[in-house]
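Please see the structure below; I have some questions.
Complex shown without one protein chain; remaining protein chains in place.
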Amino acid sequence: MRSLTSTVTASLIALGGIVAGTSANAATICFAFQDLETEFWVAGHKAITTTLADQGHTVLERNANEDANKQLEQIKDCIAQGVDGIIVIPQDGESAVTIVKEAQSADVPIAVFNRPPTDTSKGIVVVADNKTIAEQAVDYIVEEALAKAPADKTLNAIIIVGDLGDPNAVGRKDGFYAAIDKHKDRFNVVEVASKWDAATALANLEAAVTANPEVDLLFTSSDFLFPTIRSVFEPRGLWKKPGEDGHVMMAGLDGDKTACQLIKDGYVDATGVQDLYFEADASLKAILAAIDGGEAQPNEVVQDPGFALTQANLGTDEMKMWGCVLLAGK
Amino acid sequence: MGDLLAFEGLSKSWFGVPAVSDLTLAMRENSLLGVIGQNGAGKSTLMNMIGGIVEPTSGRMRWKGADYEPKSAADASEAGIAFIHQELNLFTNLTVAENLYIDGFPRKFGMIDWATINERTRHILGRLALDVEPSVNVGHLSPGERQLVEIARALHNEAELVIFDEPTTSLTPRETERLFETIATLRGEGRSIVYISHILSDVKKLSDDVAVLRDGKLVDQGPASDFSIARMIRSMIGRDLGGQFPERSNTPTTSAILSARSLSQPGVLQDVSIAVNRGEILGLFGLMGAGRSELARVIFGLDPHETGEIEIDGKPLAGGPRERIAAGLAFVTEDRRAEGLMLEAPIAENLALVSIDRFGKKPFMLVDRERVAEETEAMKDNLSIKAGNIARQPAKALSGGNQQKVVIGKWQMQSPKLFILDEPTRGVDVGAKYEIYTLIDRIAATGGGILMISSELEELLGMADRIVVMNRGEVVGEVGRDEFDRETILSMAFREVIA
Partner (left out) sequence: MPSAASSPSRKWASRLFLSDYFVLYLSLAYVAILAPFLPTLLNPANISNVLSNLWPLLVVATGQTFILATAGIDLSQGAVIAVTSVIGAMLIAVTGNAAVLSNAPIWGVFIGEQGGILAGSIGGIAVAIAIMMLVAILIGLLNGVSVAVFGMPAFMVTLVTMIVIGAVAIYLSLSENISNLPDAFVTLGKGDLVSVYFGAQDESKIPRKIIYSFVTYPMVIAVAVAVAAHYLLNRTVFGRQVVAVGSNKRNAEVSGIPVRRVIVAVFVISAVCAAIGSILYSARLEAGRPTLGAGTFLLDVIGATVIGGTSLFGGKAKIIWTFFGVLFFVLLSNTLNLMNLSAFQVDMVKGAVILAAALLDVLRTRLTRELT
């Protein structure tokens, strides 16, 4: 076994020489993502890969096709290939914990992007602060709505909540109430469950609007439900541009392409944006810092405070929102 | 008249081994050429060359005086040559008319012109005296009727030469008669025919000329009138065969091994009682559909019966094949390929299949491979199965006769008390038939009982100690060896059918 060990070691040293010969500062980063099923992930993927490439680093991409086991195998392959660091978009919180453990026990720094592990104490965890983001967006429409309404009127507000098994959905709901509670006595809130499913949202929203035909304000926990909302609102004369009679103050969260278009058209007033570019940048910086510092098991939680894109700041901040970047790119 | 089809030095070899070598033969126009030979004599290869499926290695073919080099089955069909195969090539899920016109439907205003199709189909079927509607599904027809449909397709394609390959294997005697009438009709219309068959009397009766192949060579040819059956056999196997059947070497006892009493199953069997004695070969004769194979399947426990009982050695039989095999039954079914062999598996594995439990070593029932090898090798020698390495060679590489020996051998490994043999010599060539008869005689001589089912009355007359005749699910008569008579037995078998 000793002779095997020494031969192998020798050849590894030789290999190491070849690999190291490329560029002084350049690192090889393994970027493993679960899938590219939505625009959000596509945009995130693009942000990370282009930034890395621009800085002269080598990126090894791994797509797990929504298979946690495959992702684990891919990460192990990356480690075997001798990468300097790993950025992972995990399939889910549980497998993320296992993957972080795997990488750290091999002395490879790892960052988890956007979808947090159930245990955030290990690895670099870059996560959107859903509560703050939601609060910023809802603050804007609350203020706008109150400004337009007579001082003594109680306003009807609807929140479409996501699947509450998902921590993101809980955070967004908390953010909504944080904003509303600043004017607790002025609002009458109706909760509509969506379970992150368009059909469920459609049925429940129909029921809610039939029971409370007067709607002043709506917050959806995700932008992807705007088309569903439109199909309920439009026949009832609630889908209007600002200034038109019946305009409902609306806000969403995510910052996708549809939301960008709707804000530009005026139907939607604000949306909370996960600052994808910030998150990508933060992941890269953290992982590269760990590599430069020789830190094999960096543990850090980076919160993305996000921002709200509103009718007020549309002119200046449009291109900070990833959905608008996609829209403009088309 | 000139030659219709001629071969000049035609050869085909596979990896250097000749299948047909230097064959020169001509066929006159409007004649019937009978082609005979043992399995593997080169008949199929020759036919495949005519049909454009196989390309000759050397030599050439001429069709109506011109060079004939078919590259595909379509070329042969185009030239006017049709094949009626042993396994019919019909679409059983389509109608008669659709089968005829499958190559191209006539159209009218862009739609398939069913009226014309049906009318022309009816016309062609009329010429063959086949009374079925063009719209009937071929799947509903009997084997004989299907064959006529295939001939109808040849007529539809205006074939000048029709090649029949073993056309009578799945036909009843009546259907066979009808086929011969149809062949006469075809000849009356000026068509030529190549007729390949193992049934030498048919070949002699039908042919103008006979060609005999052996080991890929043309070994004998001439006008049919010059050929006796004996000469045919001699030419085919290259030596005198002597008698067609071995002498029976023992006289049966009178103690019954198998006795079945009053077996009934609605629509299949009616009050059938039958007994087979130790050392006896009991022949079971009847037309197709008379219930012979059905009786065998009931006795073996493959099919159910409503009333009646079956005993072996005085003990009642129950359960499925597994239990009945344990009680001493063996069954060589009529369909060797589908029910008798694992074609892809080595010969040794086929031989050891029935008795495999016996070779299991406790506690894990690991197969004792040495003993299997020993015993299968001994069985191969015992039955003189012509094979190389039986542990590697698959069963499908054997000739029909040797395959049948393997099937008999796998039962012999279990030393059964009673053998049911359903068509034991079907698809077996003349030389191997004799060996199988010898084997059957040997089993009886060592005290086994044999229930032998056959459509060939000759072989029952040659081998059986007693013949039981079935007709429409009933036993209609029984004849002892001393009273064997073709006419009597046939009239029993045909009785109600004729009436």
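We call the chains A and B, going by the order they appear; numbering starts again at 1 in every chain.
Everything that follows uses one rule, which is that a contact is a pair of C-beta atoms (placed from the backbone, for glycine too) under 8 Å apart; a residue touches a chain by one contact, two chains touch by 3 or more.
The structure presented is a predicted model; accordingly, all values stated were derived computationally and were not measured.
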Task: Identify the visible chains that the left-out chain touches across the whole complex.
output: A, B
Query: If the hidden chain were put back, which of B:Thr333, B:Thr376, B:Gln404 or B:Asn471 would touch it?
result: B:Thr333
Task: Consider the whole complex, including the chain that is not shown, and state which of B:Pro246, B:Pro321 or B:Gly431 touches that chain.
output: B:Pro321
Statement: Across B:Asp67, B:Glu344 or B:Glu370, the one contacting the chain not displayed is B:Glu344
Message: In the whole complex, not just what's shown, which of A:Leu238, A:Val268 or A:Ile291 touches the removed chain?
response: A:Ile291
Task: List the residues of chain A that touch the chain left out of this view.
output: 1, 5, 8-9, 12-13, 15-16, 18-20, 27-28, 60-69, 72-74, 76-77, 79-84, 92-95, 97-98, 101, 106-109, 118, 165, 167, 291-292, 294-296
- prompt: When the complex is taken as a whole, what residues of chain B touch the one chain not shown?
  reply: 13-17, 19, 300, 302, 321-322, 324-326, 331, 333, 338-345, 349, 352-354, 356-357, 359-360, 364-367, 369, 392-394, 396-397, 410
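The rule is short, and it goes like this: only the chains that are shown with their structure count from here on.
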Message: From the mean C-alpha coordinate of chain A to that of chain B, what's the distance rounded to whole Å?
response: 74
